[in-house]
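For this depiction, one protein chain was excluded, whereas all remaining protein chains were kept in their positions.
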Amino acid sequence: MPLHPDRLFPAEPGARAVARALYNSIKQLPVISPHGHTDPAWFAHNLPFANPAALLITPDHYVYRMLYSQGISPAQLGLDAVAEDNQRGNANPPAPEQVWQLFADHYHLFQGTPTRLWMDHVFSEVFGMNEVLQSSNATTFYTTIQDQLQRPAFLPRALFQQFNIEVLATTESPLDPLAHHGALMSIDWPGRVITTFRPDPVVDPEFAGFANNLHTLGELTGQDTATYGGYLEALRRRRHFFRQHGATATDHGHPTAATANLSPTQAAVLFAKVAQGTASAEDAELFRAQMLTEMAQMSVDDGMVMQIHPGSFRNHNRWLYIHYGRDRGADIPTPTDYVRALKPMLDRFGNNTDLQIILFTLDETAYSRELAPLAGHYPCLRLGPAWWFHDSPEGMLRYRQQVTETAGFYNTVGFNDDTRAFLSIPARHDVCRRVDCAYLAGLVSQHRLSEAEAYDIAHLLAYDLAKKAYRL
Amino acid sequence: MPLHPDRLFPAEPGARAVARALYNSIKQLPVISPHGHTDPAWFAHNLPFANPAALLITPDHYVYRMLYSQGISPAQLGLDAVAEDNQRGNANPPAPEQVWQLFADHYHLFQGTPTRLWMDHVFSEVFGMNEVLQSSNATTFYTTIQDQLQRPAFLPRALFQQFNIEVLATTESPLDPLAHHGALMSIDWPGRVITTFRPDPVVDPEFAGFANNLHTLGELTGQDTATYGGYLEALRRRRHFFRQHGATATDHGHPTAATANLSPTQAAVLFAKVAQGTASAEDAELFRAQMLTEMAQMSVDDGMVMQIHPGSFRNHNRWLYIHYGRDRGADIPTPTDYVRALKPMLDRFGNNTDLQIILFTLDETAYSRELAPLAGHYPCLRLGPAWWFHDSPEGMLRYRQQVTETAGFYNTVGFNDDTRAFLSIPARHDVCRRVDCAYLAGLVSQHRLSEAEAYDIAHLLAYDLAKKAYRL
Partner (left out) sequence: MPLHPDRLFPAEPGARAVARALYNSIKQLPVISPHGHTDPAWFAHNLPFANPAALLITPDHYVYRMLYSQGISPAQLGLDAVAEDNQRGNANPPAPEQVWQLFADHYHLFQGTPTRLWMDHVFSEVFGMNEVLQSSNATTFYTTIQDQLQRPAFLPRALFQQFNIEVLATTESPLDPLAHHGALMSIDWPGRVITTFRPDPVVDPEFAGFANNLHTLGELTGQDTATYGGYLEALRRRRHFFRQHGATATDHGHPTAATANLSPTQAAVLFAKVAQGTASAEDAELFRAQMLTEMAQMSVDDGMVMQIHPGSFRNHNRWLYIHYGRDRGADIPTPTDYVRALKPMLDRFGNNTDLQIILFTLDETAYSRELAPLAGHYPCLRLGPAWWFHDSPEGMLRYRQQVTETAGFYNTVGFNDDTRAFLSIPARHDVCRRVDCAYLAGLVSQHRLSEAEAYDIAHLLAYDLAKKAYRL
């Protein structure tokens, strides 16, 4: 049986008993998923998922970057290449059963990784498989899962309910018509699927297609996005449109945490260069920096929570980017400064108690050195959870062990699953709940917290903090 | 009962028994407090502390930065603002009982933090309270503490004795007349309260009031501090004056660890710019760098131990700095280089076995990468303890786990409480003693040390190393 009921709890029996009791008190709480990348079309259309490979392997960076690191090509995994005419295709696509077998043959690569924990959870809890996947049972897994995916209980909306999800946020470009969210608002289904405003395509001058995006932004809003005033007004209108489709938060994925606080005139001059396509790399960085501060101003005005996650070197693998496009698992973290980078924005808004800014990091050295001291001081700042490469049990524990001493629990915001792998959402929240309970059990067994306090905090971390921080 | 006798020991019963035995062997050792920020006037005047809020909350950065991070204003906590005429005041100051209630209402913010450990210790061990502070018992806490503060046993000198403090170092500016230390030397009280020479106000050209400070330094010493020679001689004389008031150490809080080794001519030219107020930011940094090396030379000459703690971005919150002044809990750590920064000074003095330089860090990544390798090689270097944001149980454990492998125990210097919260001194030393014993118990239970060795090392860490390193 791959899923032991005491998994991830401390080995020492006393601490384990505390962890188990804490976990039992919160394991049934609804899932708050305020930051993720699932496809709203799934819930709008409610069609069966295509097959196990298309559902669980092909779209999951975590899975195929590991297979790729051991010499398995994207084509073998069924990914479509980008041809010279910009058409996507795979001349000789593998059957999904072949992809699945390849995955099973290499399932040992995931030993010790969070992917293994999530996959075992999905296989066992969602599909009722009671073995560990391996070469010899790959076909059984495939056919059993494929069979279930055709049943009503495995349609997206049914799974949403079964997963006990209270709210699920997706992430969309400002240019997205939000048709699926609109459709979901108009039908009689109680599931709450909201959008998140992710403006990177229209605030990052180095984003592919930026000039076209500016133009489209103008068309969507009736604003002259060739002027800075028109551009800002267009953004305000799209934020309003997103608010109408449930958004309570914005999300900003920048290479660095740089912010700027230019005068309106300086900002307009900079925007002119950006809009005309004459911006240098330094101009682009400064413009992104300025836009974080502008976004903070708009958040003060419209109440949207602001998420900043800097520090990823995107599309690091040139060959892969050319042949398979962006977001293929080759984003690599870099050292990230927050202290100097955020100062211009904090000088302007740092003491505003109405503003809520959630900081993420891919550079764990910032936890104790920069992020906890900043969030443990500035009223507008909160810390996002251990995330992306760091949402492993070890990473979550490092987060608590390095953040709590200075920022406490109340300057953190609960868990984000941050996933496009819908079926793994319960697994990911379950891992976090178990690790948080293990951490709290450690504090209890070292007599740093009473058990009564630990029960309260476990509830807080699993549910309340996320609702409050994201204004849900 | 908030204080469990086994707090902070490992959960596993075997290791816990070892930790408890080690701790019992050293818990009664006198407190050596070689680096801190208590007010010598307390001991010179020996007057009752004003009230619980003024004693435990208002002066403690650790406490009010956390309350501030959750939206409580400095004014609500009784801090005086700086008006435009530079006068400090609080038009509508809260009663100390109100401040105390606010603190109690938010005591949950400190769950999991070292402040919680220290406060629980003070409440329980100093004032005999046997509950955890909360909204409903805030008044009882206040009145009980306030009542005790009026009694002779709670006067500063009585507490000093009760706390079993063998020596307590305070920290003063070179311009300080050391009147309280002088008074203490002339009275019949056995408590040893010594000063520490902290020259930042006269060696940092960017320190507020630097020009006036230079002038005052000249007046105090009869030297012409407009010349480099006169300036250095003035510093030598103030060091001598501090030595006469018990100082065995200097303390240097610089933005970076940069050192320089200019020729006398270059240094004099640089000083001229600094003295005339025409130094650029780069000049100021170079001057601070040069002054660390000059201070090392003076330490070679007069035997004072040198403490360097770089890496804090001071007064990061502009609004708070303008309205409430410096040192208000908004100092944020930054990445800190030691390897290149210290080389000029080490090229000159690194192999001098008479010199003792104690390095601190706010950038924990330097522990295993830079500081332990440097201190595990250069005879003049020792490592200060986990400190400031990192004097939590987790931070102390990270320190031992990252430093010992390369620097051993003998290149470390025991514990610093580094506090202006006098009543928390026993609590802070107790936490460190417990964590060190827990760490040693781990080594014993993994059969890396014999128990006999662990007893010796526990004594060393709690007492001997600090006395030896600070030449006390």
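Letters A and B mark the chains as written, and numbering starts fresh at 1 in each.
Throughout what follows, contacts are C-beta pairs under 8 Å (C-beta built on N, C-alpha and C of every residue); 3 or more make two chains touch, one makes a residue touch a chain.
Quick caveat, the model's predicted, so the values are computed rather than measured.
Contact with the undisplayed chain is limited, among B:E294, B:E370 or B:E394, to B:E370. Considering the full assembly, A:H390 is the residue among A:H37, A:R198 or A:H390 that touches the omitted chain. Among A:G89, A:G128, A:P177 or A:P335, only A:P335 touches the chain left out of the display.
Counting over the whole complex, chain B has residues 10, 12, 14-15, 335, 337, 339-340, 343, 346-347, 350-351, 353, 365, 368-370, 372-379, 381, 401-402, 404-411, 442-443, 445-450, 453, 457 touching the chain that is not drawn.
The omitted chain makes contact with chain A at the following residues, 4, 6-12, 65-66, 68-71, 108-114, 116-117, 132, 313, 316-320, 329-335, 362-365, 389-390, 392-395.
The rule we apply is simple: only the chains that are shown with their structure count from here on.
Measuring from the averaged C-alpha position of chain A to that of chain B gives a distance of 40 Å.
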